[in-house]
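All protein chains but one are shown at their positions in the complex.
Every chain is named by a letter (A, B and C) in the order it is written, and numbering of its residues begins at 1.
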Amino acid sequence: MKTTILINCPDQSGIISSVTGFIHKKGGNIIYIDQHVDKEAGVFFMRLESDFEKNIPAVKNLKQEFENELAQPYQMEWSLHLGSVKPKMALFVSKYNHCLYDLLSRYNIGELEVEIPFILSNHSDLEYVANQFEIPFFHVPVTKSTKDEAENRQLELLKEYQIDFIVLARYMQIVTSKVIDNYPNKIINIHHSFLPAFAGAKPYHAAFERGVKIIGATSHYVTEELDAGPIIEQDVTTVTHAHSIKDFITKGRDLEKIVLSRAVKLHINRKTMVYNNKTVIFS
Amino acid sequence: MKTTILINCPDQSGIISSVTGFIHKKGGNIIYIDQHVDKEAGVFFMRLESDFEKNIPAVKNLKQEFENELAQPYQMEWSLHLGSVKPKMALFVSKYNHCLYDLLSRYNIGELEVEIPFILSNHSDLEYVANQFEIPFFHVPVTKSTKDEAENRQLELLKEYQIDFIVLARYMQIVTSKVIDNYPNKIINIHHSFLPAFAGAKPYHAAFERGVKIIGATSHYVTEELDAGPIIEQDVTTVTHAHSIKDFITKGRDLEKIVLSRAVKLHINRKTMVYNNKTVIFS
Amino acid sequence: MKTTILINCPDQSGIISSVTGFIHKKGGNIIYIDQHVDKEAGVFFMRLESDFEKNIPAVKNLKQEFENELAQPYQMEWSLHLGSVKPKMALFVSKYNHCLYDLLSRYNIGELEVEIPFILSNHSDLEYVANQFEIPFFHVPVTKSTKDEAENRQLELLKEYQIDFIVLARYMQIVTSKVIDNYPNKIINIHHSFLPAFAGAKPYHAAFERGVKIIGATSHYVTEELDAGPIIEQDVTTVTHAHSIKDFITKGRDLEKIVLSRAVKLHINRKTMVYNNKTVIFS
Partner (left out) sequence: MKTTILINCPDQSGIISSVTGFIHKKGGNIIYIDQHVDKEAGVFFMRLESDFEKNIPAVKNLKQEFENELAQPYQMEWSLHLGSVKPKMALFVSKYNHCLYDLLSRYNIGELEVEIPFILSNHSDLEYVANQFEIPFFHVPVTKSTKDEAENRQLELLKEYQIDFIVLARYMQIVTSKVIDNYPNKIINIHHSFLPAFAGAKPYHAAFERGVKIIGATSHYVTEELDAGPIIEQDVTTVTHAHSIKDFITKGRDLEKIVLSRAVKLHINRKTMVYNNKTVIFS
């Protein structure tokens, strides 16, 4: 049984040998270990993939022993994930279909180890895509006056379908703290600029106006401050004076879908940890 | 004789055929033509490389005829550059030597078609590099109280040596309008960030703080507003959570020197035009 | 009416002014001109986008006049394409769906100015994708003994649907000269390596074996020699020792679909010309 453990705790000598010794003692074979120390903050991060021969019932004991022998003495925040459990991902979209198609075609060939219980949108334009892939679609319109009500409906659906994390695949609405607080570091957005440049609305227009020679896309966890959450993944492409804003948008679509998909895969594979509004991305 | 003509004027039908017809009539063979229309501004840009068999005395006539037959009817701003004339480039540096070495080693093997009459610095640290390459070095210290005097000295030297353009190869001083106004779109800076992100001081520290996954460098013409001039060239490189600020600085040096050198070569080869605080970069 | 003219001919002085003069005289406004001279071969290439106010009936005259006044004196090979005519593209696939989904989702949002009369495959696996997008699907199985017959069937369909060009979107069969000869420089393939490295079968396995640090994808026109036709577009991504062959394949899919789509768009927009087994790609 493949198991992934994520740990962060105050840095001190001996953590690695203690943790690896524990895994070995419990009959686990360490497949991959990656660790990082934030020297300024004095914080230690670790991701461990192990293979245990034991059966699932033993996991509960393992967790308790880990808690007693390691987590408490080292003041760890930690989590253990079984390879056999697929996280549940909700997709929020508006009218653009490129990120949605990209994610669904990956899902379709088994590239993403998730379940997708539903797709939600404030418009009905993309219902046909949901139908193409036979995934339930919920149309939850949002207007200024109904925003609160709409978010209540979103929370209901998220709860009902036991959603683990949300992907905003070009969902053109601001998500408020009402939803964010229920999914801290569990909402992944794609912003169509090389953040922190051009945060907010119409980044391609702003990039065009400034005359940049490179445009980008940024996937990040959503926090209350707009486009200011922990960055998961970024990529860029070159542009020239000959490109119009429309060209920026077209070239940008390719960036957006690739960058968002990479971020989603990192999240699914438990390769991200968040600290101080920054991410540790394990290899 | 190789000749490069740069033109910008209000866009209208027939410019290209008029200009190419003129060149052909005067015995020139067009080697390369590149053109751009800024549709929003309604401005036409063109760069023409031609080969004339005529002798230099005829250039004067050619210019007069171009002025009468084309420039005036089409309201052109234009310039004609002879391939035989090398522009004179002054290098301003402070204490970092990577951009300086990179430019001088290119100059040394004939990659840059310029003369370098002198290197100027507010410190004497890099005098040894100037000596290695046997280029005159002027130490012009700058303090708050002597800034005005220092810029006077700079202008004297620039005039005395008939400098055509200035490269700030990590010159860590703000250049004021006193100098800029004498060299409009003739001062090339390298900023160690992906502008417009992280303008101003300590961009690597700011990038580290924000947790970006990509850092960049930007070469631009210097205008009065700090780090806001027309962008000539940009490039980026990936970073991870594992990189310290010191790593950013080290990786950034490679970006800075390559991006600055590319921008300098574009300028030398008359491949840049500036309009509305943006550049047209000809291919 | 937007019109694109492609020209190649022996290089000589005066072509550009003759052509641009002709366009101007006929009432056309040149929107974009791009030209290239292959100095070794002494061949001139040009792409001209013009806007004519005239009606379609006049196109016939225009073509005749161009032929008489320009094409014959300059020994041009040339073609004229009206912006109003969408080329017809056939898609050939096997079992992988990533390139197919990518192209169809672009088609779906109007990014590709083509018609797609049908999708053809040697397997029936991807019929469901054709159905999702409501495009006719033909299953034409290929075995060693039926290859000839299968290609006859392909040619029939290509002729019946008046196909202009074919895209091999991971079609895992070798196309013979029987088909190629009918579509010279009109069959676009995507090869999953950075050609000319790793031509032929299983390029990711070969790249893994060699221990490269970068993998690539190459889109090219199909010629009789396998993976040796004129290259249209290439791109690469980094890999490390930690990536397995399976990782190469997964990372490679993103390259393949983006590179193929770029090549298809260049072809659709008449931005490619082939000469001496190489391409000129207009900007």
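Just so we're on the same page, a contact is a pair of C-beta atoms (placed from the backbone, for glycine too) under 8 Å apart; a residue touches a chain by one contact, two chains touch by 3 or more.
Given the structure is predicted, the values throughout are model-derived calculations rather than measurements.
When the omitted chain is restored, the residue from B:97, B:154 or B:279 that touches it is B:97.
In the complete assembly, the contact with the undisplayed chain comes from C:195, out of C:195, C:222 or C:264.
Contact with the undisplayed chain is limited, among C:28, C:216 or C:252, to C:216. Which of B:75, B:108 or B:276 touches the hidden chain is settled by the complete complex: it is B:108. For the chain missing from the display, the contacting residue among B:61, B:75, B:132 or B:177 is B:132, taking the whole complex into account.
Even with one chain removed from view, chain A keeps its contact list with that chain: residues 13-14, 16-17, 20-21, 23-24, 29-35, 37, 283.
The omitted chain makes contact with chain B at the following residues, 96-98, 101-102, 105-106, 108-109, 111, 132-133, 240, 242, 250, 253-254, 258, 261, 283. Hidden from this view is one chain, which touches chain C at 36, 38-39, 194-198, 210-214, 216, 230-236, 240-242, 244, 277-281.
As a convention for this text, only the chains that are shown with their structure count from here on.
Minimum number of contact steps separating chain A from chain C: 1. For the self-contact between chain B and chain C, the two sides draw on mostly identical residue numbers; the shared fraction is above half.
With chains reduced to the mean position of their C-alpha atoms, the one farthest from chain A is B. Centres computed as Cα averages put chain B at a distance of 38 Å from chain C. Centre to centre, using the average C-alpha position, chain A and chain B are separated by 42 Å. Residue numbers of chain A whose C-beta contacts span two or more other chains: 240, 242.
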